[in-house]
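A single protein chain has been removed from this complex, and every other one stays in its place.
Entry: subunit A
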Amino acid sequence: MTQPVTAEESTADRSHGAGPRGRAWRRRLMRDELGVSLVLVLLVAAAGIAHPAFVHKDNLLSIAQNSSYVGLMAVGMVFALAMREVDLSVGGTYTLCLVVGAVLIRDGTDPWLSLLVTLPLAALLGAFNGLVTTVLEIPSFIVTLGTAMLYRGMALALADGRQISNLPAGNSFFTVLGGTVLSVPTSVWVLLVALIVFTVVLTRTRFGAQVRAIGSNPEAARFSGLPITRTRIKALALTGLMSGVAGALALAFFIAGDPTVGQGYELTAIAACIIGGTSLAGGRGSVPGAVFGSLILSVVAAALVFFQVPINWTTFATGAVILLAVALDSALRRSRGVGLKQGAAAVVSRLFRRSA
């Protein structure tokens, strides 16, 4: 599907036809997200060994909660990246939706009904990115560089540069969306649902296949009669929508609309996607990988606190993690099809060869 066929698979299916498939896709899924999930587990384990409090349930849940906003954006971003597009405006969309929601609620709109405004707005902002990209034939990198400031600027103007507070914190909107369900933060549940739904959308629907096909070879897609314009707008609308969902959840959690939050979220979301194995060259994307990626970033940030690393080193550490994770993943990927054991050996030997 998304991924290059492994050697094992191609021998199994050397003959024409489907061949023995069954759990094959699940195996493939595990393999593709193996590198990134391994990194995640190792990080948590390492931190847990040094500081047992790190692996306490509450701490892990709070890490998951912290990662959920960027995680949702990263889920959307996978679709943009898999299509060779990029959306730098997700942070702006996130903030604008958060502020619009806050303003509506402050002015007396029912908090739940505000979702009927903010979520369609988010999708529209994303679709606008797609429309401008298509109509003016400007790369989405440049378009969204502009709209990122446009959207954030609207949020700043709307909030008059100040935080919007005095929201009815007792409303079920804030207690449910900003609270916990079965003692797990609601935003983590939402992330989990998004993870499942959009994994299916990307890998098992026509829309997902179109996104990946266009990303794999746009010219071939054009010659094959694919609806490129429509797919691009839909994919970017989806990316926008996911930022809107993140914004609404953040509003419910913080019970305030701060127009200065979400700075740099777009790059964090892109980093999460890349850590998770989504290719910037398009054609390949992993929704679970993006979620794991955002979890890794969140774990690192939390671990630094436990290890009492000065706060100013957080950015440095995040950069290091991105590079390490991507290196590990690409090493694993290259040694695919030679079996897990040899793969691990290849990774180790490569690491040592590099350092030698």
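Criterion: contacts are C-beta pairs under 8 Å (C-beta built on N, C-alpha and C of every residue); 3 or more make two chains touch, one makes a residue touch a chain; residues count from 1.
By definition in this document, contacts and distances are computed from a predicted model.
S.K.: Which choice in "Oxidoreductase", "Sugar ABC transporter ATP-binding protein", "Phenylacetate-CoA oxygenase subunit PaaA" or "Ferrous iron transport protein A" gives the name that UniProt lists for the one chain left out?
M.R.: UniProt lists the chain left out of the view as "Sugar ABC transporter ATP-binding protein".
S.K.: From the listed residues A:S172, A:T205 or A:T260, report the one that touches the chain absent from this view.
M.R.: A:T205
S.K.: Please identify which residue in A:N59, A:T109, A:N217 or A:T314 touches the non-displayed chain.
M.R.: A:N217
S.K.: Mind pulling the subunit A residues that touch the left-out chain?
M.R.: Output for subunit A: 1, 4-5, 9-10, 13-19, 21, 25, 203-210, 213, 216-217, 219-228, 283-284.
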